[in-house]
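The other protein chains are all here in position, but one chain of the complex has been omitted.
Going by the order they are written in, the chains are A, B and C; count residues from 1 in each one.
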Amino acid sequence: MTEVTLETAKALIAAAEDKAVEIDVPMCVAVVDKGCNLVGFHRMDEALIASIDIAQNKAYSSASLKLDTQTIHEVSQPGESLYGLGNTNDGRIVTFGGGFPLKDEDGTVVGGVGVSGGSVEEDREVAQAAVDVFENA
Amino acid sequence: MTEVTLETAKALIAAAEDKAVEIDVPMCVAVVDKGCNLVGFHRMDEALIASIDIAQNKAYSSASLKLDTQTIHEVSQPGESLYGLGNTNDGRIVTFGGGFPLKDEDGTVVGGVGVSGGSVEEDREVAQAAVDVFENA
Amino acid sequence: MTEVTLETAKALIAAAEDKAVEIDVPMCVAVVDKGCNLVGFHRMDEALIASIDIAQNKAYSSASLKLDTQTIHEVSQPGESLYGLGNTNDGRIVTFGGGFPLKDEDGTVVGGVGVSGGSVEEDREVAQAAVDVFENA
Partner (left out) sequence: MTEVTLETAKALIAAAEDKAVEIDVPMCVAVVDKGCNLVGFHRMDEALIASIDIAQNKAYSSASLKLDTQTIHEVSQPGESLYGLGNTNDGRIVTFGGGFPLKDEDGTVVGGVGVSGGSVEEDREVAQAAVDVFENA
């Protein structure tokens, strides 16, 4: 896909929800567009309340920095080059995995997806399901 | 309906989107649950960026105050009893129409819906479509 | 023009600065793109410090609401339909003139310009000079 429309966001969120059901962890899922503005958000029943914010900010972080939030995790550690990155942008940068940039066929970042609710591994697995839909549609 | 699950929120948002398409105004639509926490949000293509915040906060305002935001509009005017209400809650109270509380069969408020993107009349019409689904399902 | 690139923003800001020099009022001038994100900002020598924020938020307001901020001024007055609009979006909505949306040939809003530093009339005149460049280039 080349652009994050609402139709696209719905498809990505649905794929993430399917994966979340499969691994049996209720999740919050958010999708932002190229301008890093929210397009769609769903909170599955019993998902963590804190994840409402975290999922949205993971999507924002990935789109605005054009990075997997797992990479942000690594480069923002004490002693690493971008230590303190999580304090910028009014606290909207999330420094752990679960957010991925969405890229078009040319590799240009055109949005981001963020998932929160489980372990980082679970969040990443669910977010990846959304990315797969975007890249393969 | 008696509770704002994600399934319910999706149905309400879909009804709002249908109405928005019918009147040809792209909208942002948000649904919150009894705890006033976001359950679902969709931004239709070309909807106002400012409406991302406004729709969510209309839903929050309606659920947290158990009031139609049009009523908040009236009681928060200069000289009226709740003048300044829009300055409370970290600026999350919206003082114009487009948000409705969601009530179960007993009239208990169990959530809220907020719509933003058009005139107040248009926002209210679209939000009402969501309320109708909730009350008649 | 059809898109707010940095080159475009520079041309708009330059036109605004020329007009500001002409009327002899130092101004802050800001330009945002379709996603309502800042592209360029200049503060002329001796311009008001408060105008740094106001100019940027006028540009944001105009692009995110697709409205002249003078119109926001009118519709957000006590008793008017959007009373309290200035309290939304974390206080980023400016409720007085000096911000204009930027529209492409089809009339689609693709950005915004905001000017602050003088009277509302002066701010509007300077912002209009930028709009003229956008619409006639």
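Following the convention adopted for this analysis, a residue touches a chain if its C-beta (ideal position, glycine included) is under 8 Å from a C-beta of that chain, and two chains touch if they have at least 3 such contacts.
Computed from a predicted structure; not experimentally measured.
**Student:** Checking the contacts here: which visible chains does the omitted one touch?
**Tutor:** A, C
**Student:** Pick out which of A:15, A:65, A:102 or A:115 touches the chain that's been left out of the picture.
**Tutor:** The single option touching the absent chain is A:65.
**Student:** One chain is left out of this view; which of C:35, C:101 or C:114 touches it in the full complex?
**Tutor:** Selected residue, touching the omitted chain: C:35.
**Student:** If you put the missing chain back, which residues of subunit A would it touch?
**Tutor:** Those residues of subunit A that touch the unshown chain are 35-36, 61, 63-66, 78-79, 81-85, 87-91, 93, 108.
**Student:** Could you list which residues of subunit C touch the chain missing from the display?
**Tutor:** With respect to the unshown chain, the touching residues of subunit C are 5-6, 9-10, 35, 37-45, 49, 52.
The rule is simple: only the chains that are shown with their structure count from here on.
**Student:** Which rotation angle, from 0 to 180°, best lines up the CA atoms of subunit A with subunit B, given as a multiple of 5?
**Tutor:** The C-alpha superposition of subunit A onto subunit B needs 180 degrees.
**Student:** Please compute the C-alpha centroid of subunit A, do the same for subunit C, then give the distance between them in whole Å.
**Tutor:** About 32 Å separates the centre of subunit A from that of subunit C.
**Student:** Between subunit A and subunit B, what distance separates the C-alpha centroids? Give it in angstrom.
**Tutor:** It comes to 26 Å between the two C-alpha centres.
**Student:** Round to the nearest whole Å and give the separation of the Cα centres of subunit B and subunit C.
**Tutor:** Inter-chain centre distance comes to 29 Å.
**Student:** Where in subunit B do residues touch two or more of the other chains?
**Tutor:** Residue numbers touching two or more other chains: 49.
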